[in-house]
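FYI, not all chains are in this one, though none of them got moved.
Order of writing sets the chain letters: A and B. Residues in each chain are counted from 1.
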Amino acid sequence: MKDDRKKEKANVEQSTKRELSPRKNTKKPNGHWFQQNLPRIADRLMTAYVSHGDLQHLEGKDLPSKQRISGILNDILTILFPNLLGDASLTETNVWYYLGSTMHSLYTRLEEEITKSLKYICTKEQECPVDICQERAQRVAEEILECLPEIKRLVSADVQAAYEGDPAAKSVDEVILSYPCTYAIVTYRVAHELYSRQVPLIPRMMSEHAHSQTGIDIHPGARIGENFFIDHGTGVVIGETSDIGNNVRIYQGVTLGGKSLSPEEISRLRGRKRHPIIQDNVIIYSGATILGGDTIIGKGSVIGGNVWITSSIPSNTTVTIATPKLSAQKSTKNKKERHD
Amino acid sequence: MKDDRKKEKANVEQSTKRELSPRKNTKKPNGHWFQQNLPRIADRLMTAYVSHGDLQHLEGKDLPSKQRISGILNDILTILFPNLLGDASLTETNVWYYLGSTMHSLYTRLEEEITKSLKYICTKEQECPVDICQERAQRVAEEILECLPEIKRLVSADVQAAYEGDPAAKSVDEVILSYPCTYAIVTYRVAHELYSRQVPLIPRMMSEHAHSQTGIDIHPGARIGENFFIDHGTGVVIGETSDIGNNVRIYQGVTLGGKSLSPEEISRLRGRKRHPIIQDNVIIYSGATILGGDTIIGKGSVIGGNVWITSSIPSNTTVTIATPKLSAQKSTKNKKERHD
């Protein structure tokens, strides 16, 4: 390796010597500076990699690819809502074949990415007699395909709940095409199936992709019932061990979070119940925050906007902030204020 | 169709038989499993499509394409701010021709997408003697092009308002290049023109595209006056029937929303006034929520951060939350808390 490096350095030297003429209007990078400094900077980065363990997974291991994960989600979305494709050549007669070929391709890509994620965290030094990671990935990919009809049933009900819950919705198609909750909830329902099967990395890559697209951050570990609707959604956070019943509706900026933990508690509680239970038919308005693993919002209750809750609420109860005293005073005219 | 399916199944059978050798290290999908299960899963999905009406628009109908809608918005953005193109070959001499060719291409694509959206919701069974959808789409595309100079005037004033309203803004160019409000407000002003002409689906597809890019969710139905500035913007929600005057400035996390409605009220109020009126020269600070179709914020008033308002405020009034009693207590040292 040392020899290789020397050779490359020599090459760089040669190829950059021509550039050492006066620099005005040259479009070429500064060869002299490169020659003197690049190897040193690379060496310092290498040292940093070693001390932070960045290289331990490098040797011959692939990571799941963000781009392919996003492609997988888009394929699942069109399997669930084929009219989303907006493809005039797709008809009632050939959609069955479209499904077959898309699921075939989906399977292949799912299996590949899951295999990568399993091998990536695998600590076995020796080669296995059978490729256990790939075998397990195939089982999981099969099970995800088996889940698709049930996921279809669930997300169609979610879309219907959105249409019925939002007076601004003009049609079910509008909800499918242009509501962020469609993408966020489809992603959640798929990522949750992978999470439940202990697939590493991919469920969170999926949920973060949806978060980036929609502003809605649903941890794949959460449990969410039927007919779930999130309106607008920017800033919504649903923590890993949240448990949400049927017919629940929430608005932008709602947090279902964990309470504060000391460092000791954090390592103890990794994977334990830390987030609230929301029972059936609850509505939570914008900006409300509900915290804690033993907080239960009872059936049919309504949590008002901006409410901050850290203990349980009985069923059929409406909780609102006691109207905060507003201080209203006449402004001096012509004095416009700004901040940043 | 049944015969076709049998044939395909036979093909699949044939092509997958080779793969039934022991699976170790194979990169091919599991043929046996496919053969046994894929047709069954596809059948279940078909049944779900039928019961949810997913196939009713499939037959020979295109949907507007998200990708083309985003391309249309980007073209409009460069027509409005040609320096955004950052193209050295564009000069004062040839920008006129650039405009002509871009508007020509814009027209074609607008007309196509609008035609699709009109045909998509069209319930006519028989073919029309004249293609009414396309004729209407052409009229609308023409009118949008006619609007461009006025939209240019409005968004240039919005950009100027941003520069004047934000002490962190270094130049008008910086606002055009890197403020999310530029993209969000240009999109709103275009989507609003389409919404006003009863174009289905596309206005909300546009506003949701901008929402995804910026975190700012402005319904295309809202009415917004001149010199409008949204700073930062993440989490802003402006509802369908909001009515905003001139010289209004709002900050991140502000909601102009509707009050709670019963299911009966929802179907009654679809399309009716449900969101507040914000008069001229109002400033609304971050996190404030203003709800209701009969709530009016009077001229020149200032709504403080986190304020929650469900009734009207007179003009020239500053409303702030009465400083909430803060409970401050000395922490035990070395006890760092975390939550999620």
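In this section, a residue touches a chain if its C-beta (ideal position, glycine included) is under 8 Å from a C-beta of that chain, and two chains touch if they have at least 3 such contacts.
None of the values given here were measured: they were computed from a predicted structure.
**Student:** Count every copy of the one sequence in the whole complex, not only the 2 placed here.
**Tutor:** Number of sequence copies in the full complex, not just those placed: 3.
Note that in this section only the chains that are shown with their structure count from here on.
**Student:** As a quick test, compute the distance in whole Å between the mean CA positions of chain A and chain B.
**Tutor:** Inter-chain centre distance comes to 20 Å.
**Student:** Where on chain B is chain A touching in the complex?
**Tutor:** Touch residues, chain B against chain A: 1, 4-5, 8, 12, 23-25, 29-30, 33-34, 37-39, 41-49, 52-55, 57-66, 116, 120-121, 165-168, 200-201, 204-205, 207-208, 211-212, 215, 217, 219, 221, 231, 234-235, 237, 239-240, 249, 251, 253, 255, 257-258, 260-261, 263, 265-267, 269-270, 274, 281, 283, 285, 287, 289, 300-302, 306-309, 313, 316-322, 324, 335-340.
**Student:** What residues of chain A sit close enough to touch chain B in their complex?
**Tutor:** For chain A paired with chain B, touching residues are 79, 81-88, 90-93, 95-97, 99-100, 103-104, 107-108, 111, 130-131, 134-135, 138, 142, 145-146, 148-149, 152-153, 156, 164-168, 170-174, 177-180, 213-215, 232, 234-235, 239-240, 252-253, 257-263, 266, 274, 283, 285-287, 291, 302, 305-306, 321, 323-331, 333, 336-340.
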